[in-house]
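I'd like to ask some things about the structure below.
Just one protein chain is left out here, and the rest sit where they should.
And then chain A:
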Amino acid sequence: MSSRIMCAASRSAVLAAARPSTLVRRSMSTADAAKPVPAIEPKSRMHGSYHWNFERALSVASIPLLVAPFIIGSHPLVDLGLGVVIPLHSHIGFGAILQDYLAVHKYPVAGRIAAASLYAATGLVLYGCYQFNTNDVGITEFVKRLWVGKQ
């Protein structure tokens, strides 16, 4: 609880420092002071912090997952990890592409449809990877056989 209060306090301090013009305007007029400041900044100052770390964590995790099969061969845990990390990493990448080229503020309908479709597709991919890893040979063994042609 106390950390939330501290977050809110430091957030308002940051915002106040970022808009000196607003401060000057407020000190001149009490009517303006009562006017709510439009929410331009995200609701939480931690927004853009955790998800950035999450993205990097996925990227860092993909390094051992992609290198391990070259050293230890196929392993169910590596397949399980790849079947989660690759879809989530791809989901974030596709999301960034949609935000750039099909932004919701510019394409309100198509942008929302695409964003929702991405969630559906990623869900199906996660399910498909799990099914493939549990019912078939697994991702790494499949890629190996596809590559070198051995059964």
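Basically, contacts are C-beta pairs under 8 Å (C-beta built on N, C-alpha and C of every residue); 3 or more make two chains touch, one makes a residue touch a chain; residues count from 1.
FYI, contacts and distances are computed from a predicted model.
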{"item": "Absent chain [UniProt protein name; select from \"Eukaryotic translation initiation factor 3 subunit I\", \"Large ribosomal subunit protein mL44\", \"Cytochrome b subunit of succinate dehydrogenase, Sdh3p\" or \"Intraflagellar transport 27\"]", "value": "\"Cytochrome b subunit of succinate dehydrogenase, Sdh3p\""}
{"item": "Touching residue (missing chain; options A:66, A:80, A:102 or A:115)", "value": "A:66"}
{"item": "Touching the absent chain when the full complex is considered, from A:71, A:109 or A:148", "value": "A:148"}
{"item": "From A:80, A:102, A:115 or A:137, residue that would touch the chain that is not displayed", "value": "A:137"}
{"item": "In chain A, positions touching the absent partner", "value": "18-19, 21-22, 25, 37-38, 40, 56, 59-60, 62-63, 66, 86-87, 89-90, 93-94, 97, 105-106, 121-122, 124-125, 127-129, 131-132, 135-137, 142, 145-149, 151"}
